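The other protein chains are all here in position, but one chain of the complex has been omitted.
The block that comes next holds chain A.
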Amino acid sequence: MCFEKETREEASNQVFAENKDELGLVLFGSDITKNNLAKDDQYQNISVHRQLMIPNFELLEEIQNDVHPGSQQADWLDALVVCMDLLQNETLGKKYERLNIVMLTDLNTPSSPDQLDIIIGNLKRAGITLQFFLPFPVDGGGSNPPHGGKALSREQQQGLEMTKQVMMSLDEEDGLEEVYTFSDAIEKLSVFKRVEKRPMAWPCTLTIGSSLAIKIVGYKAVCEERPRKSWSVVDAQTHQKDDIKRDVVYCLNDDEETEVQKDDTIQGYRYGSDIVPFSKVDQDQMKYKTDGKSFAVLGFTKQSMINRHQFVGTQVLKVFAPKDDEHAGVALSGLIRALDDLKMVAVVRYVYARNGNPQVGAAFPCIKEKYECLVYVQLPFMEDLRQYSFPSLENNKKYTPSEDQLSAVDSLIDSMMLVEEDKDGVKKDLFKVNHIPNPQYQRLFQCLHHRAVNPSAPLPPMDPWLTTALQRPLAVATRCQAPLETLKKKFPLKEVVKKKELKTSKELFGNSTEEPDAKKAKVDEEEDFNLADITEGSITQVGSVDPARDFRTLIRQKSLPFGEVCQQLTGRIEQLLGNKNMNYYIKCIPCIQTFREQSVQVGNADHYNSYIQSLKTSIPVRGLQEFWDMLVQDALTLINKDEVDGSTFSSHDAKQFLTAGEKKEELVAAVVDDTGDVDDLLDMM
């Protein structure tokens, strides 16, 4: 018998669904016999492996480790009787919603059909439902050889007939739909069942002005579902939660980090630069208050005025009339139909409960075959919106696509349509997101299950069905190959190196290609004049207040040799770095930027390059990794040959320099090859 995997998955499913379903396990064809009905040679080789209990991991382990195929044969009808007996005895005095027997068998055993009618009668009387899992499809019948070409044995054919008889007599119309093949079972069972949540009713009154009210009940219809449990932190050795304590201490923002007691603290809020003490009591007294739940219509507006992409909030409510209230039903239906005809929505103020935060949202009409309701979604407040403007794509000549390009995109869309019509004109969606179980939780439960029964094994690979479920459907993937190739030719793309905030140094020093050089030279000239003339006064050495500015000025004044000024600057940088504090690091960055920029301008890279190299070697010893990361972020690398002739580094070396020991190559790439005009600039000087 090969039902092991199915059984395991069904059980594991139940464990994680955390409902109160109880599960028993009866094996037949086992070597031993263990059941209440066994007497003489009756009900032999049938063993009740487990009484009805809420499934747990022991059961999973037993199924995995202890259940071995037996070598005996047993009548599957006998087994069915044992199961019924088990259900009836164990459920005595318990409340239950449903009794169900799942039968996994290949039917390949002789069974005596003489008591079939009695069994069916008992099943019906006890209200027990039945599901069959067979290794072959039931409608294959006896004549066609199903299942790998092997014809069914006589026993199997006979068994199949009996199965049909049982199932049809239990449910005349859909009986056979409860008979599955094993492969069905694996697919069906490997999806972890979602945790069922009973929808919570939210009774309220919809109001329009002061004199029109309709009783309503709201239900959460769509909402991001999360698993019921979360991770807790335990000690790595003992695995005990109690061995760990988290402790929060408060300390003053002084050098000693003086600890203060919680009782000596009060609550406050920031108001820009102000810090406003604001006690809880005062806050509660002064805060905005609402006086109870509300679903009040503020007005009606065209559906087209509500932008789909401006929906906010994390849920969608469906609003019905109360189940037993026909009058409310008619009134609400009047509103829903009026809105639907007029293509309008109600804008409502929604308050969940007393002192809940008010929302403004839209109630859309929704008319289905079986019901009518309002669909409520929250809309943004003014404070929630960000109005960014983006460069226009539309009105730009440069971006006008050619006819070829348009048709290439069109054929891509055609080939990748996920909704297609079959020959009967029925539309079929090949990729329904709302039918995919949340992969995060599927994966989580898969790993939890695996770890629970194999505590020391590494995590298992992703279930293949899950990987497939998240991919472009195979049919579409094949179909779009050719259009994609065409598209590639029509839109030659260069792989864009991810550009992070690289601007800083480049923008600062304007050594980009944007402006003609002549203009730049002029600017420099004027800046000289301006700076020397008024603000800077007389600077004779690199001071500590603004080393970068002093450095720049000194270089421009040319009163000291370049090397000496560099030395003064590096002295200051070292002094600042000695403080090992973010604020000082921040101050160092412009110094190094200026150092680099001035070195490039002067055309002497030696001082800068040797300083940066020695700085790099000292990073680990001095614990300056944080600072180094900032340099990397600003792409302050070595000056390369393209920038200054005397440099001994290629642009590749310079690039490597920062990333060695770092893996973030992409950070540097863009700056290095964008220095073409510096040479020209130097030529002119």
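Operating definition for what follows: a contact is a pair of C-beta atoms (placed from the backbone, for glycine too) under 8 Å apart; a residue touches a chain by one contact, two chains touch by 3 or more; residues count from 1.
Definition applied: contacts and distances are computed from a predicted model.
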Query - Per UniProt record, name of the chain withheld from view ["Two-component response regulator ARR9", "DNA-binding transcription factor", "DNA helicase" or "Transporter"] - result: "DNA helicase"
Query raised in the report: Which one, A:56, A:100, A:540 or A:559, makes contact with the chain that was left out?
Result: A:56
Query raised in the report: Which one, A:220, A:293 or A:641, makes contact with the chain that was left out?
Result: A:220
